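Of the protein chains in this complex, all but one are displayed in their positions.
Showing chain A:
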Amino acid sequence: MNEGVSASAIAAAPSDEDHVRDVTEDHGASAVEEPSADDFRHARTLPVDDEWYKRAVFYEVLVRAFADSNRDGFGDLSGLTDKLDYLAWLGVDCIWLPPFYDSPLRDGGYDIRDYRKVLPEFGTVADFVELLDQAHARGIRVITDLVMNHTSDQHHWFQESRRDPDGPYGDFYVWSDDDTRYSDARIIFVDTESSNWTYDSVRGQFYWHRFFSHQPDLNFDNPAVCEAMIDALRFWLDLGIDGFRLDAVPYLYERDGTNGENLSETHAFLKRCRKVVDDEYPGRVLLAEANQWPADVVEYFGDAEVGGDECHMAFHFPLMPRIFMAVRRESRFPISEILAQTPAIPERAQWGIFLRNHDELTLEMVTDDERDYMYAEYAKDPRMKANIGIRRRLAPLLENDRNQLELFTALLLSLPGSPVLYYGDEIGMGDNIWLGDRDGVRSPMQWTPDRNAGFSTCDPGRLNLPIIMDPVYGYQAVNVEAQSNSTASLLHWNRRMIDIRKQHPAFGLGNFHELGGSNPSVLAYVREHVDADGFRDLVLCVNNMSRFPQPVELDLIAWKDCVPTELTGGVPFPAIGELPYLLTLPGHGFYWFAIHEAEER
């Protein structure tokens, strides 16, 4: 999602001197030279694998908050490269980086000033290629956000467009003599914007923007814009990137008489992007960011007849708040309901699911009643609320209850979709609700109990955001080093669960069937996958949403005579017989079982 009302602490970052010169002094030149991928070394590539994103465990890293290699107080790409061994050890398959492009940072980097340049604080394109190369050397893929809908108003395309309506960029944005068109499109940031049109005194016309007024929308009706955007994709794909999370995709086109969302023209352009990927860069993926109901989001997977021909992946937004609600209500139905409403997706498509990410816990996809309920339960302090959501990390949301942390993670790793972990949640990092906007969940990664938590060796006063220092979640109590040394730690537990997930293709590739059962507090389901060789992988997951121990009787007659084998310890459980299968679970407990067909034993 776009960054929302940003009062980011680093909003006033220095602008890029070179660009200002490009735009203001180069009056005679009509088109600005764009760097080419051939100007840079290319990263080594991984073998083409058409299904990697379905099996992968994703890990979202905020470059700024992960590791600082040059002591400036900001995390950077080289710092992240230094930590790849840790991510490989944890079992991460793919790193997702929010935008690292050059940007005035008025919207957390989602306001791109140059699609082919790295934010100087983060490093250079060469640093990125090195990250990619080193990640690939460890079998880890890297994807990043790409904002196609709009640019920063400091992008040279916009500066040219406002200066010279008849020049090559004159038609790159949506200009109008008045502010009356497309009046059916809602205003997204109602707190800061009163219209989707803003008057530009240089050009003497209004320009269209679905988000902030400093983010003019690109004009996709202009074929040159489509070409320029596809060339930007090619630039990074040529360097070796494994895919993009396409930000704010529903809004690419504008049409009178519509709300300007999910238009057929938008889908046509996404199909074109997909074709470029399939033809020229097989094995790379597109992930749609469309915060809509699943029934609408599936449109972004494209035509199911051909297995999907738009985005490979899309986030399942409503699932996450309902996991929280189900546990609080001690009832499986909030989850059962949303999964029952989730339509089937094309053969080559996959959901991305998450518990927490860099945004607040989004409550747009719940009803008003449910939202009030979630606020009451999970945001007892009003400072914890942000926009329509709750800005907490996973551990504080769950009051640092290890049983719940494990249950939530077990759900994330076993429900249908590829799990996306948020950096720091694997060690149970805390948040700082006193920081502005969503910075509370973006504090530096806690590596060690040393100065600056091992994030940076700079003067502590230079840190981009302060380290968490409270007695429960502070870096001296919660850090990677300490947890690496204890096999009973949350970190080791997460690593083991990720490892188990990888041993069973059913988690990533399998279908999903909810079992029901007599106890409404117990959510039970099977994941089943049969591979090309006919090998059947069947996993039974049983989760207790209640804080009290619960019995459940499951109808497992379809697997009569099979022996369920518990996956964390390999202990065989009693064979399945005629009668409903009785299990007892501790409060917030869960089981994963492999079920082998009787004749295969």
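The rule is short, and it goes like this: a residue touches a chain if its C-beta (ideal position, glycine included) is under 8 Å from a C-beta of that chain, and two chains touch if they have at least 3 such contacts; residues count from 1.
The rule we apply is simple: contacts and distances are computed from a predicted model.
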item	value
Hidden chain of the complex, named as in its UniProt record, picked from "Na(+)-translocating NADH-quinone reductase subunit C", "Maltokinase", "Heterotetrameric sarcosine oxidase delta subunit" or "ABC transporter permease"	"Maltokinase"
Option touching the unshown chain, where A:Ser103, A:Ser331, A:Gln350 or A:Ser443 are the choices	A:Ser331
Omitted-chain contact residue, chosen from A:Ser518, A:Thr568 or A:Thr584	A:Ser518
Candidates A:Ala224, A:Ile557 or A:Val571 - the one touching the absent chain	A:Ile557
Touch criterion as defined above, residue of A:Leu80, A:Cys94, A:Leu339 or A:Val526 at the omitted chain	A:Leu339
Residues belonging to chain A that touch the chain removed from view	328-333, 336-337, 339-341, 369, 373, 376-377, 514-521, 546-548, 557, 578-580
